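Attaching a single structure in C-alpha cells format; questions to follow.
Note that one protein chain is taken out, while the other chains of the complex remain in position.
And now, subunit A:
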Amino acid sequence: MLEIKDLHKRFGDTVALDGVSLAAAAGEVVGFVGANGAGKTTTMRIAMGVLAADSGQIVYNGAPLGVEQRRRFGYMPSERGLYPKMKTAEQIAYFGELHGMTRAQARASAAALLEQLNLSDRAGDFVQDLSLGNQQRVQLAVSLVHDPEVLVLDEPFSGLDPIAVDVMGTALRDRAAAGAPVIFSSHQLDLIERLCDSVVIIGNGRIIASGTVEELKAKEVKQLRVSVDTDEDLTGRLPGTVTRDGDDYLVEDTDDQEVLRIAAAAGRVTHFAYDQPTIAEIFREAVTR
C-alpha cells in the first residue's frame, strides 16, 4: 500500500500542491487525472524522491518510504530520458542493475522485455536511432526491468501507438494482478476508465474527487433519458426539469415512475434509462465545479 499524505509544495509564489493525499492499495490501479498544471507531475516526483515536498509524507506499507524500498519502484517521468548513445538492451539492463539486480538477471529481463515489446531486432542499436515511439517502449522497459513492487508512471500512454498502448495496459494490469500498487496519470480518460480501479482528480493542487469508477459515477447528478414513439411534444406534460436532446427527453429531479406512466400513455417507450456519465463528463464536471 502506497500512501501520499498531505503534500504541500510551493515554487516561489506558485502553490503547486496544497494538501494532496491519495493512496494505492496492493493490486490497485489508480488513475490520476487533472488539467495541465494541476500538480500531477509534482506529486509523482515527490513520491519518487526526485523533488522534496515542503511538508507531507510518503508512506509505504505503513512506514515512511526509504531509499532502499524506493529502488524497487518503477518510475516513468513525464519528461522521458534515455542515454542516446547507449545500446538499447545494454541500457535497459544497466537500469536493472541500478535497481539492484545482478548483471545476469538484468540482461535476461531486458531481453524478455524487448521480446514482449517487439524490439528484439533493435537490441544492439543505439537508442538515438530508434523512432520516438520505440524510444517510448524502451522507456517503458526501463521502468519495468526490475520487476517493480510499485509503479508510478507519469503519462505513460502519451505518444504510443494503439499496439503499444495495449502492451502498456497489459503490463500495468499484470503488475497490479501480481499485487503491486499502480499509479498513473493520463489525459486519455477512456483509458483511465478501462484500466483503473479507482480515479483521483486533482485541480489546482487539491484533490477534488476520488473513489472507484462506480462511486464517482454514482455521485454524479442523474439524468433520466426517455425516448417515446409519438408525434406529441411531451415537454410540458412530463414532471420535473425537462430538456430535449434530439428526439430524447432528459428529465431531472422527479419521480421516475410518474415519468414512465405519462410516457407510456403517450406512445411506445423505446428507451427509458439513467445516463451513465463517462469519466470525461465527471472530470469536466469536477474541474468546473
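Observations, loosely collected:
Following the convention adopted for this analysis, contacts are C-beta pairs under 8 Å (C-beta built on N, C-alpha and C of every residue); 3 or more make two chains touch, one makes a residue touch a chain; residues count from 1.
Please note the rule applied: contacts and distances are computed from a predicted model.
Within the choices "ABC transporter permease", "Zinc-dependent alcohol dehydrogenase", "GMC family oxidoreductase" or "Carrier domain-containing protein", the name that UniProt assigns to the complex's undisplayed chain is "ABC transporter permease". Residue in contact with the omitted chain (choice from A:37, A:64 or A:84): A:84. Residue A:51 is the one among A:51, A:111 or A:213 that touches the chain not shown. Per the touch definition above, the residue from A:98, A:163, A:178 or A:265 contacting the chain not shown is A:98. Summarising the interface, subunit A meets the missing chain with residues 45, 48-52, 66-68, 70-71, 73, 75, 77, 79-86, 90, 94-95, 97-100, 142-143.
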